[in-house]
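Every protein chain of the complex appears in place save one, which is left out.
Letters A and B mark the chains as written, and numbering starts fresh at 1 in each.
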Amino acid sequence: MTRRRWTAAPSLLLAALTAGCGALPAALDPAGPQAARVAVLWWWFLGVCAVVYLLVVGALAWAAWRGRRRGARRGSPQSAAPPAWADDPPELSADPARERRLALAVAGAAGATVLILIGLLVGSVITGDALAGARPEAELTIHITGRQWWWEVEYPGEMASERVITANEIHLPVGAIVHLEMTSADVIHSFWVPRLHGKIDLVPGRTTHHWLAAERPGVFTGQCAEFCGHQHAHMGLLVVAEPPERFAAWLAAQRRSAAAPDTAAEARGLEVFLDSSCVLCHAIRGTPAGGRTAPDLTHVASRATLAAGTLANTPGHLGGWILDSQGVKPGNRMPPNALSGEELQALLAYLESLR
Amino acid sequence: MNPPERDEPSGRRAREVVRRDEPHRPAAEERRLLAATWGRRPGLWGWLTSTSHQEIGRRYIVTALVFFVLAGIGALLMRLQLARPENGLLGPDLYNQVFTLHGTTMMFLFAVPVMEGFAIYLVPMMLGTRNVAFPRLNAFGYWLYLLAGSFLWGASLLGIAPDAGWFSYVPLAGPEFSPGKRADVWAQLINLTEISALIVAVEVIVTTFKQRAAGMSLDRIPLYVWSVLVMSFMVVFAMPAVMLSGVFLALDRLVATHFFNPFEGGDALLWQHLFWFFGHPEVYIIFVPALGFVSSIVAAFTRRPVFGYPAMVLALVATGFISFGLWVHHMFTTGLPQLGESFFTAASLLIAVPTGVQIFCWIATLATGRPRFGVPLLFVLGFVATFVLGGLTGVMLASVPLDLQVHDTFFVVAHFHYVLIGGAVFPLFGAIYYWFPKAFGRRLSERLGRWQFGLLLVGFNLTFFPMHQLGFDGMPRRVYTYLPGRGWENLNLLATVGAMVIGLSVLLFAANVMRSLRRGEPAGHDPWAADTLEWALPSPPPVYGPLHLPVVVGRNGLWEPGAGTTFVTGLDPHAREVLVTNFLDADPELRETLPGDSPWPLVSAVVVAATFVGAMFTPWAPVIGSVPLFFALLAWAMPEKEEREEAREQERQRQAGAATP
Partner (left out) sequence: MKAAALLLVLALAACDREERAFRALPPGADASPAQQLSPLVPGPARPDPRVRNPYGANAYGIAEGKRLYVWYNCVGCHAHGGGGMGPPLLDEKWIYGSHPEEIFASIAEGRPNGMPAFGHRVPPDQIWKITAYVQSMSGRVRGDAAPGRADSMHSLKPELLREARPVEGDPGVMPR
């Protein structure tokens, strides 16, 4: 991989320069080949553009300085003050030789601009092709549906029982090329996990595709990037990249229906769930709850966050969310619930058992 | 001094079209007659009926600056809300309204109209004529703009502020996801302001093509006029796209058409194509006139003509053309085919070339001139330093892979503020410092100006530079808050502090204007000894413009040897006569009498605005509104009483009376 080392040279230099500012921003700290290619391209662009910027501003400063000197030569040498405007006649008859030199300089600069732009274009197109190159080899397909303001994630299976539906959390095997097939159930959203890849819009009435891979295990945050209404700010998601065997175990666990309640409290919790407004929108496989308009809760306790990446998934947060979700995420679709202390505790016990 | 040989034909033709029998009057008498003919009626009625381009241009500029302040207050509110994570100052509903108002106002009610206002104010003076080609239409355009802006802000105070962004993407702005009338307010505002923009474009194009001073052939048009001419053509081709999409949206919302409903054969992406086909040129519509400001200031402040006039003009025209070929770079993330995307990458990179050429030409001018670092030139230097940075981040955004990462993040917010504030607001402030003495006869304070420039430069970079990094760190645009612990706190706080500094700079500017209006140093007619024709007029200029229409002898206006010695005489001062010249060489062709002041443009504007507002509620509004509009237009077009012969007769009697004793 000598070529890659060569292309990475400027990035190393600049990484060293920016190291003083702390950690690299997410998009420049890639965890997958797609984001890595974009990051390399970025460092090249940054390097070229920085040089161009310094040249232009340098030329400007030089021109100002040079002009100032010319002005000073022409004004009276004793006083620093410039002459009155009326005594500062315009210079119309320029020296033709000098004008020709200037024309050459401007033409040269314009030519250099064109060459630089062609170089950047080539780099950009090559990177674009490389991003597209992963397409045919996808090993895993995941369907993602954007909804106001959460993500429905579906792992299709050959049989209906193998299908997994979850929300706001995508698990991937490390190293596998994953094909994301996306659409929206309402308005346009945009899927973006900066450490893995750029973004792709989820457009109602269309299916869009994204191919990405995670090269190392980790949890990567993502967020909706297209303005989608009140809670655009709180439409996050997590991508969890794990070793293939752990991923397989996770998938197998997700395929199971919800565990039957073990304790009396959990049984009471299920009862509360089925007897309150929860059941109208949420599904828990293995129980009569089958709503599809809100996140599937079959394995809700196995997820790291609540409310699309907004809260850490703790019983306290979950309880607060159930009672007054509008206080956390104003405008979201979940109504408030008036549960007694006993009902809430039981419900929490049950939901926490859904691993 | 005689004009150079090659201008002789123009002079001869000029004598042929004028009245041979026009008596020679002393200058004072001529001034009095012109002032009586071109002046407006006294009082409020005169104010409401005025069709003077100076008056209307000033109103455009002042109104646009008011909207600039309002939208700026919105920006400060947003920055305060984002100063820390999970801040509770603005809830999501209010924040969405505020950011939509900020964007909509800045684009449609500030940036474009302020550039149009300058064009309306300056172009006739620079061309050496007395008014724009269609003065009543011009007044109509301003009233529509004022009504549109008041409508948006009035509706906002009533709680009906649009909340789907200045881009109003469907389906979010469509009937299902934007209940109520908020999105309709946006759509009708767009339709009204675009009519006004189209009117200004027509004024500028026709005035420039047909009313140039005798001898101002195409290759002698000042660079500023070239830039607004290019802007006007862009308006003519770009604005219909957004009006079309605005009408589609209004129809979808009101009468259930399916332009944007994918389940009945419509398409949500159709909106984006239509909107950005307008939206990208829109940026250049704002930026190109600013290039004209820069050229004017650079020439005056380096004491030499801008280097490379043909290259500058060609670059302006090329910018106008290429800007229509890049709209798809706003849509790289929508999953379009890759080949098409590469084409738009190439086009987006290409537009850097003409802009680069202009910057190189200015640098060359600076290097070979004798620059005087007054406040306007400082703003020009600030413009180059900030705009070039914005342009380079624009080059990054043109690359599809990079755009996939930074699209719709704070990186883009940083980019377009560098382009728009750097590229348009810096030159705009420069232009205000430059032309203020012309408009008001007094100079703005240099000392306050330097402070304002410094504060703006520092505040601007404090606000927007950190946003580049926020974008790369995953912070999307248009979020009303963000979660703690993602490392975005400090940079956001820094940006908020910077925004306050910008606010301070604008306050200082307002103080400077207030102070200088009353106590500024008197400017004289030509404080910068500059080249374009408006500087030959007194400051503030009389309502009729030049006493005698000038004959232009060279590209550099007043700097040409022999400038100001040849005039066109013989226009009748008793009527609003202007000289119409031909397109290429500006040879005089005929005298044209412009219509007088009239209340009907205002009445028509009120009717049109009421019709558009009514169209939010009922599809019958256009039908109902067309009836009063018909009568208003009838009255508008009614021929005026011929007062000229009467006035000439009076003058003859007066002269006879003066001669007898």
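Assume a residue touches a chain if its C-beta (ideal position, glycine included) is under 8 Å from a C-beta of that chain, and two chains touch if they have at least 3 such contacts.
As the structure is a computational prediction, the values presented were derived from the model and not from experiment.
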Message: Can you say which of B:59, B:181 or B:442 touches the chain missing from this structure?
response: B:181
Statement: Checked against the full complex, the residue among B:112, B:187 or B:254 that touches the missing chain is B:254
Message: To test your reading of the contact rule: which positions on chain B touch the chain that is missing from view?
response: 93, 155, 157-160, 171, 174-176, 179-182, 252-256, 258, 260-264, 616-617
- request: By the contact definition given up top, give the residues of chain A that touch the hidden chain.
  value: 204-205, 230, 275-277, 279-281, 291, 293, 323-324, 326-327, 330-331, 335-338
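Everything below uses one rule, namely that only the chains that are shown with their structure count from here on.
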Task: Express in whole angstrom the distance between the two chain centres, defined as the mean CA positions of chain A and chain B.
output: 36
Task: Using the touch rule from the top, collect the residues of chain A that touch chain B in their complex.
output: 22-23, 25-28, 35, 37-38, 41-42, 45-46, 49, 52-53, 56-57, 59-60, 62-64, 66-68, 70-71, 74, 82, 85-86, 88-92, 94, 98-99, 102-103, 105-106, 109-110, 113-114, 117, 120-121, 123-125, 127-129, 131-132, 186-188, 190, 192, 194, 197-201, 203-206, 208-209, 221-234, 236, 309-310, 330-331
Field: Residues of chain B touching chain A in the complex
entry: 91-93, 96, 164-165, 169, 171-172, 176-177, 262-263, 267-269, 302-305, 307-308, 311, 333-335, 338, 341-342, 345-346, 349-350, 352-353, 356-357, 359-361, 363-364, 366-373, 381, 384-385, 388-389, 392-393, 395-396, 398-409, 469, 472-474, 476-483, 486-487, 526-529, 531, 556, 559-560
